[in-house]
Structures are given as C-alpha cells and as structure tokens.
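Every protein chain but one is kept in place in this view of the complex.
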Amino acid sequence: MIKYIVRRLLSMIPVLLGISFILFMIMSYTPGNPAVLILGDSASKQDVQALMEDMGLNDPVIVQYFSYMKNVFLHGDFGNSYISKLPVTEELAARLPITVTIAVGAMIVMVVISIPIGIFSAVRQYSILDNATMLMAMILCSMPSFFFGLVAMLIFALRLGWLPSLGAGSFKHFILPWFTCSSVYLAQLIRMTRSNMLEVIRADYIRTARSKGAPERSVIFRHALRNALLPVITILGINFGAMCGGAVMTESVFSLAGVGTMIVSGIRKRDTPTVMIAILFVAVMISVINLLVDIVNTYIDPRLRSSLR
Amino acid sequence: MPGSDTLLEIKDLHVTYRTDEALIYAVNGIDLAVKKGETLGLVGETGAGKTTTALSIMRLLPQKIGSVTGGDIYLDGHDVLSLTEGDMRLIRGDTVSMIFQDPMTSLNPVIQVGDQIREALHLHPHGKTGQMIEARVDEILEMVGIPPARKVEYPHQFSGGMKQRVVIAIAIACQPKLLLADEPTTALDVTIQAQVLQMMNELKEKLDTSMILITHDLGVVAEICDSVAIMYAGEIIESGSAEDIYESDRHHPYTIGLFGSIPDLTRKTDRLSPIPGLMPDPTVRYAGCPFMQRCPNRMAVCAKQKPPVFTWGTHRIKCHLFDGETA
Partner (left out) sequence: MNDVSTIAADILEESAETKKRSQLSYIWFRFRKNKLAMLGLVLLLVMAALSFGSMFLFRYEDTIVMDVRNAFLDPGSPGHPLGTDHYGRDMLYRLLYGGRLSLSMGFAIVAFSLLFGGLIGAVSAYYGGQVDNVLMRVMDVFLALPQILMAMAIVAVLGSSIQNLMMALTISNVPKFARIVRSSILQVRGLEYIEAAKSCGTGDGRIILRHIVPNAIGPIIVQTTLQIAHSITSIASLSFIGLGIQSPMAEWGTMLSEGKVYMRQYSYLMFEPGFAIMLAVLSFNLVGDGLRDALDPRLKN
C-alpha cells in the first residue's frame, strides 16, 4: 500500500510539471509589460529597461521558465505580485483556507445528501417521489451554479434572512456556498447513484441473496449498496476537479476572498505570478484529492486490493 | 390432496412476463410432482420455461415483470403461492434452495465467500449458536471440496468450478428438502462438470434431498435422475421415470427428435440431425399443440386442439398421436 502511494505521488510530479510549463508558456504571452505594471506608467524608460533586465524578461521564454522553477524548488519563491509587490505565497496562504473549506465542504455535502436520495429513488422506482426527485435533479443539473447561488441568495438570505449572503465569518456563511458549489454535481450524483442501484438490483448475486431468504433491507444495504457505490467513488474524484472550477464562480457570487477570486482578479490585472501560483495550487489540490479517492477505492473494492499485492 | 411422500406438487401453473413491448407466455399449464428423495430431470431447449418454473417455486420471479397467472404450487404442505412474503422468506434457503446457472455472476464480489455461506445459516438458525454455525460453514466447505481456510477469500480469487461449488455450498447449507439446480454445470468445462455432478450426487444421497435438475443434457439426466419431465414452449409434453423415458417404445415426437439430435461418436454420419425449425413465438398463445409446426407427424387436429395427456403407469405423453390407445 505504501508503495502504491509513493508510486502515485511520484507520478503526480510530471503532471504538475507539465501544467506549470503549459501555464507559464500561456501566461508569458499576456499582453502588457510586467515591468511597466510594477513601476507604474510614469516610470522612465531606463528604469523600465533596467527592471526588465533584472527580471530576466529579455531572455527567451524557456529560460524564464527554468529560472522560475529554480526559484520555486530551491527557495520556495513564487515571485512577487506585480500589483502589490508582496510575495504571492503570502496572498495564497491567506486565501487558501477559504477555498479549501468551500471545496471540501461542498464535496461532503454532496455525498451526504445525494447518496441517500439516489438510493431512495432507486428503491421506489417509478413512484411519485422518484419522478419528482429525478425532475428536480434534472433541473438542478441544468442550472449554472452561479445562477443557483444567486437564486439561493435571494431566497434564503435576502427574502428569508435565514443565512448571511456575504463574508466568511462562521459556519453559517458557508452553507449557501457549499450548496452552490456542489449543485450541478449533487444532481448528477443523485442520478448516478440511482441508476447504479437500479443496475445492481438486477444482478444475479442479488437474486442469490434473496434465494437465501434475506430480508429486503439486508439485500439493499448489505448486498446492493457497496457494489452500487464503487463507481460513484471514482466519479467523485473526477467531479472534484470540475467542482474546483465551480468554486471560482461560487467565490465570485458570494464575494469570498478565496483562491478563485485571486485568479480572476489576477487575470484582470495581468498579474502573472499571482495567477501562476493560484492555478498551480488548484492543480495540486485536485491531484491530492484524486489520490485520496483512489486509496479509498482500493480499500473498498476487494478486487483492487489483491491486484496490489 | 398430496400424498404423504410427495414433497412438491405443481398443478396447472401459468406464468407470464410483461415487458414494455410484449406479454410473454412463459409457462402454459404444467403439472409436476416430486417425491421425497427423488431427483427429477427437467429437460428442454433454451426458452422452454424451465428456469421460470424453478423461480416460480421460490417466488423469485423478477418483480413487476414476472407473475404467476394461474395454478397452484404445494411444497412440503405449504401453499406457496398464497404465503406472505415474510413466510416465504422463512422457506427460501431453508426448505427449498436454488443453484443458479452462472457462477461468475451469482456471487457478491465484495463479500467474503465464508460470509456468504454464513449468511444462509444466520437467516435460518434453528437454535444454532454462533459457534455451531461456524463449524457448519467449515463442514459444508469440506463437503464441496474447498479447504475451509479459504473462507475469508473473495469470489474473484476462485476459479469457475470452485465458484460453482461455493454456490452449491450456499444452497445446501441449511439442508433444504428440495434443491433446484438450474443447469449447474453448463458454464463449466467438461472435466469440471463431471466432478461437480458427482459431488452433487453424493450430497444428494448423504442428505436425502429431493432435487429438480434443470438441464438440456440428456446424458446427465441418464446418470443421476430418477424421473424426467420434458418441457417445450411452456408445456410439459412428456414425463415419466427414467426407465419410461430411456427404454419405452412410445415417445412424444419432440422427445424422439431430442434423442436423435445427439451426435453419436460410434456411428458414421455426414450431417447432424437437429430438429428443423425454431421454438414458437412466446408472445402468442397457440390453440393447438405448440410443437405442431416442427412435428414430422402432425395431423389436422394438432392445430385446433390442445392434446390431452395419455398415461401408462408413470409414463405420461401429451400428444394426439396416442389417441385411441388405452391409458
């Protein structure tokens, strides 16, 4: 098991390096001169030239990339923001907790809510509850998450006043963001759990369980559920990545100072170092969660376990 | 009224399947009886209704799709079709159990093999303690030829033949009075087939279980069955003791075709002789004999009237050809 984890961690490295390379290449073509951005419009031409030389902006892009990576690996230095002149690592550290809270919280909410609903729907197939749930899931699936967030904000914060609409002070502040971030994937997960359950219930081994005289409760929870959930765990990993993209929208809607808004404002202001570290952070977070999901998978699915030995 | 040594009696059973597209008449009025300790071979082509019959005995037809539309099933004194689901669950696995056709998909992939056997015993404890149940699990595994140490392994760690033994172990765990074996060896290699059949024979003798063996292999039937029933298109067209079927001169034309279609290693032939034609459309209810279109001896009356059953002792044949002979 340890070997598996180490192997996976090692394989993450080339992917992250690849991302950093591609991102750096893309961002290096951002219009505008970083030196001018830093010094301001009124700076003299010589100062600008001097700074460009200093920052290595006259070197070929590949060289700039390697120098950037060298700084990252040797000094943990991701550079300073062109706008605030402060180290971008500080900015990231300040915003990190919010984004992690949103993303991880959204995933937990998603799992806790959609799996029971999906199971219930499958067991009561074609009933009114099932049809209503499927309809609502379909609609939720089709709503852009930020629209859902705005509507939820309107209803629960502004009209009903149950929940706060802005800020990140307490647990209550995150409830709407969690549901907003996960909305689309929650709906997808409900449908997926339901269809997996329906498929598993028709399996031969379920018939075997019934032929032993097992009560329906045991058939569903002991025999069907684990088999139905196996593919769900894998999907969770894939969806988490997409959901992180959605976290950007959620932060925007609820004005939360997370990594997502860092990316957006960084892009608007052409602040390349900020954008680089922020996006890299998201990539790392996604890879780590994917690894965790895979580990959980090997624990739950005995067929994977023996292939590891 | 069932006799004292009759374990199972089926009277005029009708079963239909309802799908989105059609209504399928799977079983159209069969009568069947199995005595204590008897092994009945239920023979027929794919789609004849054999599996449906077995599932009906256990009331395991796919919910919402399959339903018994007529007839009675009496098992060990119980009127099976009118039991509550709760009472039926007490019977399933305990009084009657089933060995399914495909061992690859009949076992739950995420539960240990020992647990799957243990579950059957826990569901019908009959006063056994946990320790006694554990001992019984080991005992059964040995009976089917699996080392008890392997009970903590998962189904994917066993070969096909071993998987089928596990399925058999689950089925015999509670020493059922009636064992329904649905083509238990079809999915296995020929050499494993022989082993598994022999094991089932021994078990049957040791435990004095009645068995219905569903198969399309006449050779297997000859080896271990006491009586035989031949099914075609949801009807039993011939039945009797093993001697009746293998040694009598009288047979239903379908039976003759079945026997004739077995390739004989000792005789030299240029062609195989299958029965020409295909099974009739199961969504149509035929007024006459279902075999008529393929029957080399068909007569005018075969299209219009269902043939009555003619009896010679234990031998029963459902065919117009015997009209006029003494019963």
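A and B label the chains in the order they appear, each numbered from 1.
To be clear about the criterion, a residue touches a chain if its C-beta (ideal position, glycine included) is under 8 Å from a C-beta of that chain, and two chains touch if they have at least 3 such contacts.
This is a predicted model, so every value here is computed, not measured.
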item	value
Selected residue (touches chain absent from view) among A:1, A:15 or A:93	A:15
Touching residue (missing chain; options A:43, A:143, A:219 or A:257)	A:143
Residues in chain A touching the chain absent from view	14-16, 18-19, 22-23, 26-27, 29-31, 138-139, 141-144, 146-147, 150-151, 153-154, 158, 241-242, 244-246, 248-249, 252, 263-264, 267-268, 270, 275, 279, 282-283, 286-287
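Heads up, the rule we're going with is that only the chains that are shown with their structure count from here on.
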item	value
Distance between chain centroids, defined by C-alpha means - chain A, chain B (Å)	54
Contact set on chain B toward chain A in their complex	58, 60, 62, 88-94, 97-98, 100, 102, 105-111, 116, 119-120, 123-124, 154, 156-157, 167, 170-171
For the chain A and chain B complex, residues of the former touching the latter	202-205, 207-215, 222-223, 226-227, 230, 300-303, 306
